[in-house]
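A single protein chain has been omitted from the complex, and every remaining protein chain is retained in its original position.
The first chain written gets the first letter, and so on, giving A, B, C, D and E; residue counts start at 1 in each chain.
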Amino acid sequence: MWDDIADAAANCAEGSYVKVQGQVSKYQGKFQITLTKMRLAAANEVDPADYLPATRFDVEEMWAELRGYVSAFANADLKRLVFGFLDDEQIAAAYKTAPAAKMLHHAWLGGLLEHVLTLVRVCRATAPFYPEVDAELLVTGAILHDIGKIRELSWKNSFSYTLEGQMIGHISIAQGMLLEKVRELEPFPTKLRVLVEHMILSHHGKYEFGSPKLPMTPEAVLLNVLDDLEAKMQAMRNEFARSEANGKGPGEMTEWVRSLERPVLDSQAYLKDE
Amino acid sequence: MWDDIADAAANCAEGSYVKVQGQVSKYQGKFQITLTKMRLAAANEVDPADYLPATRFDVEEMWAELRGYVSAFANADLKRLVFGFLDDEQIAAAYKTAPAAKMLHHAWLGGLLEHVLTLVRVCRATAPFYPEVDAELLVTGAILHDIGKIRELSWKNSFSYTLEGQMIGHISIAQGMLLEKVRELEPFPTKLRVLVEHMILSHHGKYEFGSPKLPMTPEAVLLNVLDDLEAKMQAMRNEFARSEANGKGPGEMTEWVRSLERPVLDSQAYLKDE
Amino acid sequence: MWDDIADAAANCAEGSYVKVQGQVSKYQGKFQITLTKMRLAAANEVDPADYLPATRFDVEEMWAELRGYVSAFANADLKRLVFGFLDDEQIAAAYKTAPAAKMLHHAWLGGLLEHVLTLVRVCRATAPFYPEVDAELLVTGAILHDIGKIRELSWKNSFSYTLEGQMIGHISIAQGMLLEKVRELEPFPTKLRVLVEHMILSHHGKYEFGSPKLPMTPEAVLLNVLDDLEAKMQAMRNEFARSEANGKGPGEMTEWVRSLERPVLDSQAYLKDE
Amino acid sequence: MWDDIADAAANCAEGSYVKVQGQVSKYQGKFQITLTKMRLAAANEVDPADYLPATRFDVEEMWAELRGYVSAFANADLKRLVFGFLDDEQIAAAYKTAPAAKMLHHAWLGGLLEHVLTLVRVCRATAPFYPEVDAELLVTGAILHDIGKIRELSWKNSFSYTLEGQMIGHISIAQGMLLEKVRELEPFPTKLRVLVEHMILSHHGKYEFGSPKLPMTPEAVLLNVLDDLEAKMQAMRNEFARSEANGKGPGEMTEWVRSLERPVLDSQAYLKDE
Amino acid sequence: MWDDIADAAANCAEGSYVKVQGQVSKYQGKFQITLTKMRLAAANEVDPADYLPATRFDVEEMWAELRGYVSAFANADLKRLVFGFLDDEQIAAAYKTAPAAKMLHHAWLGGLLEHVLTLVRVCRATAPFYPEVDAELLVTGAILHDIGKIRELSWKNSFSYTLEGQMIGHISIAQGMLLEKVRELEPFPTKLRVLVEHMILSHHGKYEFGSPKLPMTPEAVLLNVLDDLEAKMQAMRNEFARSEANGKGPGEMTEWVRSLERPVLDSQAYLKDE
Partner (left out) sequence: MWDDIADAAANCAEGSYVKVQGQVSKYQGKFQITLTKMRLAAANEVDPADYLPATRFDVEEMWAELRGYVSAFANADLKRLVFGFLDDEQIAAAYKTAPAAKMLHHAWLGGLLEHVLTLVRVCRATAPFYPEVDAELLVTGAILHDIGKIRELSWKNSFSYTLEGQMIGHISIAQGMLLEKVRELEPFPTKLRVLVEHMILSHHGKYEFGSPKLPMTPEAVLLNVLDDLEAKMQAMRNEFARSEANGKGPGEMTEWVRSLERPVLDSQAYLKDE
């Protein structure tokens, strides 16, 4: 690396895009690049979406499926409420691109929508076994529980937290968004508002995970359990892929996974492994 | 209470059945019984099942439904394994009457079967959303995870723990039963045995709940989450009933529920309450 | 107790007021009352305030002192914000009578105002030693942090939680009240809103105490510490009084205090005790 | 390092043995080796035991001492049971070479036997002070408690966990081995089986350490306490040696020891240090 | 109970001794006493030792055995130190009668000495297996670790805590006693003082049990483990006796033991039970 490149490097910060020129060579069996030129890329030279991981599903298809479930709601107030969000262009645009996290599960563009859609499907499949559960109320909670993430996270050039995200958090941001939307829809039944608000506040399931309230209704309990399940299953899926990428065989345990506090095993790969 | 009754009472212990004779009167607005005769009931005078709470579902129907799911298994080894238990007359007889707990959720005759059947249904409904999950392996885990309870609990005249139950626990009892059954079925694939054994050992999900291993496969994670969900939903159901029995109105929170460390609210009753 | 009294008693519930007639006598060295008549009291026969504990300070004097501090604010936005609450007649009426808790510290009418006023005084005395702290921002936090209690608690005939209080909690209720008030005052500086919102959300200081965020600014840290101090000092004061009422000598430790997880000692009484 | 060496290196994996040729030189005060040739070693060129740390005691002497204690048992059933394991050639061969851990205390060939023998000696010395303790039952527990480690660990070229070890764990593996051995010895007294099984299951002493049961008999309590003591004393011994090897003086505290969450001090070296 | 007796009762407090006269009769199968006279007993009418539980061992024999171990010390400084305490008449008198606790293990007159003596015996039996341990230093720690209890507890008419006991605690009281004794014995080796002081401060083994330091020397670790063992074994012994007194059979588990957070089983009684 020559001094002028060092100078160029000094102008970079986390999230900068650069143009480089150099030569590829092989050293001790590994490829390496020797840079000869480097400069900051102009804004019109890059599309950040090319550099950030993105969902492998079709966003508009997912969006349509989600809206379809709401359209079929029998409860007019819940339908009004959810569409109050989904029909809001600014919210919809963010909802369709936001990641679901900075680093853990679903940390990619469209990850929030992908996470919510799977969650909604599982909620719909599970609710019928529990007569105490109002399936539409549950699906409402599933669609709105993480909506604060569109203001908690920033996904311009890289995934990071906004200052409001760190100081307020997506749970309380979502609660504020709900109260505002409810005001726009007045008159709106207080009881429904309280039940939806409670699902948002309690969806992390434990105080130590940042929920100011524990789930106290059948819908809040189910939402918390299935949301947690979704996150765990996606985390395992990520680990299986990473383990394979690191050269582990299909029948081997992964390395220790910090977020799960354990290693995991891809049971189907293990069964198929000879 | 006269002295001869006191003498009779001295012969009673927890779980004794007695015959009494007396007079009903009203005192300060409440009914009371004044006993005039009392003696221990002979064994042929009572059917304990009359005095212990029992499932409100038809045991044989539940049993048939459960067997039906196993009959449809594509995996011959898992089918052999589960029927190895269900076809064992002694195990089947106990499985059909055992409660699922001494005091908490499903603490009634047939409670174990009722709990397992609901769990199996939810497992079957949920598995398709997770391609990492082998549904038959999961259902096998759901059917066998609590089978140690038929030796951990005693439900003769009252619900209690056996000494082996307290010293070994249903998780390790079930593990022993599995190993024994696997030996009878040899040759049996080691990998399948390890995966089923792991589901049994890890189904409580946390060390502090008595699981010696954390769930490390997709099936084990899902089984733990859905088993825990089943217990929580049943606990809420019980609390709603108790709260109503205690005279609370439909729109009121229940009292503090110790097992859940919170009060709960029957959201549907609350919504309907005027 | 005669049957007709039993009937009358059957009409009572927690929080009912009754008129009784009876005779006082002495039995085994203790006074007792034998009731001869009892009926529910009419609403115009009782003033609940006669039966609920109340602050020993003058409410209007406290209120005036509190307003005086705000009047002196140099920051016009914070002044607008706080008076937005204090000038709201409905809020003011509730703020002046609400207790600060159902059972623990300051559980009496006017307790919320009394608690807040002492806290404000200590905040004002402490802030000058910490140049990182904006005293007016801190006092704003002190005045608003518990304002959600006016909807979390009910103090009509007895002190209890409202359903919204249990399901949402005073922290999130206060956050909602803040956002609504800020909207009425628009344009209002976003940064100030975020800092005040953060103080409200974090004032319990720990996730396990129901705060969805930990204190992350100097003002939020100081508010949490001094609020906690106020509660502890008031709890000790209550215990010293209770201990004396129970016949303990001035130099003795109190009994174990559950909320503090320790017994306490009135050091000044202990030093004066001969 | 030249490219052909890089190629050779690419064929290596963790636990591979290689033959190398090179030149020793001195650079900046430290010795270094410049490799000129490198290839994988053939299996018959290496004896893994030369490369793995091993106990400094004579394995056969330790084995004989252990058997001697069992030979002296008055309880014929316990004697049958323990010899059922020690006389099993496959088990004996593994028991004599297995390490007691992958990384912590006694992580060397023969470490399991060394750990167990010391534990048995301390058990025998301690039991007489506690009349509630059956010394032979205790020694049985000491000999069998960790026997699952011969399947939980692998010590071929390096120390690692087997897949079964990670998924089932040595506690449950040992329980399975016990039940199998008991079946071979039938009739065997159920009560003795339950008590030994309980010692195995509870020997980690706490749920969070992976024991599915807490110690509930005098022997189980004593075994857990002395097993834990053994591990702690060996850990301190290791740290004293490492600290000295790192150039610390005899009177100095060691660095922070992660497994013990504290630094430690070799008190005797400290006292002798001038 | 007549009024004059009520008056007499009003003069009693916890720990008072009374003289009563009355008639024994039988009511509903149980004996009861009807009091006719009652008065406070004069000091010379009662010997408190008749009413407090006491050790079943001979105090002077225990004392002599303990002194014998110290007499044999090779380390003159430790010998001087321990006899500095044991030869102090005031300390010796208290040491021989003090209980070891208010309510838990060894809560009887002479309990402290009994506890210490057993602990010393086990220390002496165990130390030889750990070459890192200085047996005399360990025994010194065993004799002095709980000496602060002679000022922490009061055992005049009943067992209770002194105010100094609650405010300072036996660990810090003992530390103060050690420093004072060391000053009387100056010159005394600083290193020995630090090691003994450390054993006293760390003997509870964990911060949450009130030790301001964790055990960091081999002697401190061993003392903590064996002290804890002694307490657990004595607690089990107490529970076995209580369980038998409550009519449980020899082969039954005891009730839940709060201090141990589990029920326990007298394994020897269980084995002998037919």
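As a working rule, a contact is a pair of C-beta atoms (placed from the backbone, for glycine too) under 8 Å apart; a residue touches a chain by one contact, two chains touch by 3 or more.
Only a predicted model underlies this, so the values are computations on that prediction, with no experimental measurement involved.
Considering the whole complex, the hidden chain is in touch with A, C, D, E.
Per the touch definition above, the residue from E:55, E:154, E:175 or E:268 contacting the chain not shown is E:175. The hidden chain makes contact, of the residues C:80, C:96, C:232 or C:248, with C:232. By the touch definition given at the top, subunit C reaches the unshown chain through residues 118, 121-122, 125-126, 128-130, 132, 134, 137, 191-192, 195, 214, 216-219, 221-222, 225, 228-229, 232-233, 236-237, 240, 253, 261-268, 270-271.
Seen from subunit A, the chain kept out of the figure touches residues 1, 3, 6-7, 9-10, 163, 166-167.
Those residues of subunit E that touch the chain absent from the view are 163-164, 166-169, 171-172, 175-176, 179-180, 183, 194-195, 197-198, 201, 207-213, 216.
In the analysis below, only the chains that are shown with their structure count from here on.
Across the assembly, the mean Cα position most removed from that of subunit E is the one of A.
Separating the CA-averaged centres of subunit C and subunit E is a span of 44 Å.
If each chain is reduced to the centroid of its CA atoms, subunit C and subunit D end up 59 Å from each other.
Along subunit B, residues 163, 166-167, 195, 216, 253, 263, 265, 270 each make contact with two or more other chains. Here the chains touching each other pair up as A-B, A-C, A-D, B-C, B-D, B-E, C-E, D-E.
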